[in-house]
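Sharing a structure, written as structure tokens. Questions coming.
Of the protein chains in this complex, all but one are displayed in their positions.
Right after this comes chain A.
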Amino acid sequence: MTPILSGFSDILHPMVLLWIIAGVAIGYLVGALPGLGKATAVAIAIPLTFALPALPAIAFLIGIAKGSAAGSAVSAILLNVPGEPSSAPTALDGYPLARQGKAGKALKAALFASVLGDLGATLALVVLAQPIASYALAITPVEICAVLVFSLTFVAGLSAQSLAKGLVAALLGLLAATVGLEIESGLPRLTFGDYRLFDGIPLIPMAIGMLAVAEMILQAGNRAALDQQAATIAKGADPDDSRMTRDDWGRAAPAIARGTAIGIGVGILPGLGASVGSFLSYGLARSRSKEPGRFGNGAIEGVAASESADNAVVPASLIPLFALGIPGSVIAAILIGAFMLHGVTPGPMMFAQQPRLVGGIYAAMMAASLALLLIGLLFQRVFAQVVRVPTRRVVPVVLILCVIGAWVEGGGAFGVQVMLAFAVLGVLFVKLGFSVVNFLIGFVVGRAFELTLRQSIQILERDPANLLAHPIALIFLAMTALAVWRFTRGASRKPEHPEEI
């Protein structure tokens, strides 16, 4: 334990602290700009760290990942353009809050949720990485598949207007997730002969199209309302509108606690990623809420749920990396490359061979959480000025940002085409009362669900009786059955008030 503790003091070196702060600041800026994802930012930054010693280099890269996970909330709230797909649920309630003149409140809620989620997951990493190692290997695709099946039941809770329409939206999302090369045979599915669809529909152009562009289309032509809204946004006379009140904390705290737990869980399970975490957290917060009608209209707890889970995934995905050498996320996979470059092999041996470095990384990650709070508060003052610009002038700029984001993340003009196609779909969804969130949840969960289902069938040797060897999976399947039973019973009893379920 002593070498780990001495590693803690290593971060007090001014150069190390400087790199942590630089990483978080760069990450926050990158996250706030739509189009540059955290994976891209970390990958591009790796060559910058060639000349650095291991600790500042790794602290810098982890700082970027943490910073951009938090920064992506800024554009989601102010512009309705998620900086990363994992912040898409943040926009669902953050943007309505901004339109009500409560941008400051929403930004603070997002930041505090990010910092708390991040800190909670970092502590989980410090405490759990070693003891969890033996349990983590017991998590096979069978368990992950069961968890995903259970998570799909949240969709029912998100279907405030009509259970049937909600399910249809989610199933369409699952269908969209099947586009691309079929995972076993490599045969193209639903690609209509277009090779650009071989890797599936790119998530960022899809999310930007369905959320941001669709929203702008729906608002277009309504200048008077836009101008009035802009006036409300700019005013923000009530100081309570730009800070978290006691009442807000009361709503947000349970959402943050649950979001952090979900983020940690999703981070530990390999192959799910931050988007699954934030969407599930948002879905759970809404299905648990006594007033689900608030969601989508500026519920502070929706912002808190999404952002806490989004940020918690980053440190949590390092748990399997540190404990077992298994990359739990894209970020973790990229970090393996960076670790190896600096002579560190991630995995259980790391604790025995370089305990001091491990201690340093732990301390640096906690310092990064604090840096996140300070940098977030500082940058938000600047970014929040965006709300002073009249909406009419903001919309064209946002559209350009949307196009850039779709272009960069969707492989050129193809990304823009995807964005426009899904903008049209998004408008239709809203007009016809189908849930865009359900569609996106179905899409985000779909690929992992199909893969783990096929893996489970092989692992269970096509015999359901072999499930008995997977008690964790059985528990989740039982919970799924219970949830379905509750929802269908509620739906048949009170068809007019499904939100009371």
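To be clear about the criterion, contacts are C-beta pairs under 8 Å (C-beta built on N, C-alpha and C of every residue); 3 or more make two chains touch, one makes a residue touch a chain; residues count from 1.
The rule is simple: contacts and distances are computed from a predicted model.
According to UniProt, the chain absent from the figure is "Tripartite-type tricarboxylate transporter, receptor component TctC", selected among "NADH:ubiquinone oxidoreductase subunit M", "Zn-dependent metalloprotease", "RNA polymerase sigma-70 factor, sigma-E family" or "Tripartite-type tricarboxylate transporter, receptor component TctC". Only one of A:Gly186, A:Pro239 or A:Pro464 touches the chain withheld from this view, namely A:Gly186. Contact with the omitted chain, checked across A:Gly250, A:Pro396, A:Gly412 or A:Pro471, is made by A:Gly412. Of the candidate positions A:Ala253, A:Val430, A:Leu451 or A:Met479, contact with the hidden chain is made by A:Leu451. For the options A:Pro53, A:Gly325, A:Pro355 or A:Pro390, the residue in contact with the chain missing from this view is A:Gly325. Not every partner is drawn; the one left out touches chain A at residues 39-40, 42-44, 46-47, 50, 137, 139-141, 181, 183-187, 193, 195-196, 198-199, 270-271, 324-327, 330, 333-334, 336-337, 340-341, 345, 349, 411-412, 451, 454-455, 458-459, 461.
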